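Presenting subunit A:
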Amino acid sequence: MTGHEAQEQFVALLRERFGVAEIPDGNYPLIDARHHFELARVLKEEFDYRIYSFVVASHHLATADANNDGADVEAAHYEVATGVRCVGAPAHLASWRVRIELDRAIPTLFPLFAGADWQEREQYDLVGVRFDGHPDLRRLMMPEDWEGHPLRKDYAIDTACSPWR
Partner candidate 1 sequence: MTSLLHGLIWGLVIATVLLTVAVFSIWFERKFAARMQSRYGPTLVGPAGVLQLIADALKMLQKEDIIPQKADPVLFRLAPPCTVIITLAAAAVIPFDENVLAADLDIGVLFLLAVSGLIVFPVWIAGWASNNKYALLGAMRAVAQGISYEIPLVLSAMVPVVLAQSMRLSDIVSVQAETHWFAFWPLGPGLIAFLIFFICSLAEANRIPFDIPEAESELVGGVTTEYGGMRFGLLWIAEYLHTLISSAVAAAIFFGGWDGPFAPGLHWMVLKTFAIFFMIFWIRWSLVRFRSDQLMALCWTYLLPLSLLLVMVSALFVHYRVVNA
Partner candidate 2 sequence: MLTRAARVDPHLDLETYDPGADLMALNLGPQHPSTHGVFRIKLYLDGEIIVKAVPYAGYLHRGVEKLCEELTFIQIIPVVDKNDYVSPMMNEQAIAMTCEAMLNIEVPRRALYMRTIFAELQRLASHLLWLGTFGMDLGGAMGGGASLFMHCFRERETILALFEEVTGCRFHYNTHAVGGNRHDITSKFSRDTKTTIEVIEKRIEEYVQIFSSNRIYRDRTQGVGVLDGDLAVSLGITGPLARASGVDHDLRRDAPYHIYGELDVNVFTESAGDCFARTLVRLNEMRESIRIVREIIDSVPEGPILGMRPGKSPTHIKIGAGQHYTCLESPRGELGTYIIGGGDNRGASAYRLKIRSPSLHAASCIPYVFPGHTVSDAIAILGTLDPIMGEVDR
């Protein structure tokens, strides 16, 4: 199977089983948060995408109402991108994005991929997104008693901190 065929297979899967209509240029489609775990499970168990590649969370502030007409406004949200890869040729990377509101949590992928343990902890630590069902969601990079999540857009890079405790 070539990379192109694997990509077609992934697109077909999304369209048929998860009702994703629009896939921009074939990759990083936006998936509903309810399908997040199921998609990962199907990819791992039915299509053998066993390598846990990455999870990236980013914080998006609410967009301003430019035209003052109520449209073009998006609430503040997190965007979590996940990528899994199949072993051996063609090593196709299946990746998707999920958007959730700031007060909601996204289901964890730990039951499927053991690597989700630390990767999700890191995204919680740095961005603040919570993962439902994670066995041990605590800070990874920052000290345990740190306040705030550094990679959020409302956290200034020169926020005062006291390194001596």
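Basically, a contact is a pair of C-beta atoms (placed from the backbone, for glycine too) under 8 Å apart; a residue touches a chain by one contact, two chains touch by 3 or more; residues count from 1.
How were these candidates chosen? In short, all candidates are chains of the complex that A comes from, given by their letters.
For clarity, every value in this text was computed on a predicted model and none was experimentally measured.
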All of 1 or 2 sit in the complex with subunit A; the one touching it is 2
The subunit A residues in contact with candidate 2 across the complex are 3, 28, 50-54, 56, 58, 79, 81, 83, 85, 87-93, 95, 97, 112-115, 117-119, 122, 126, 135-136, 139-143, 150-151, 157
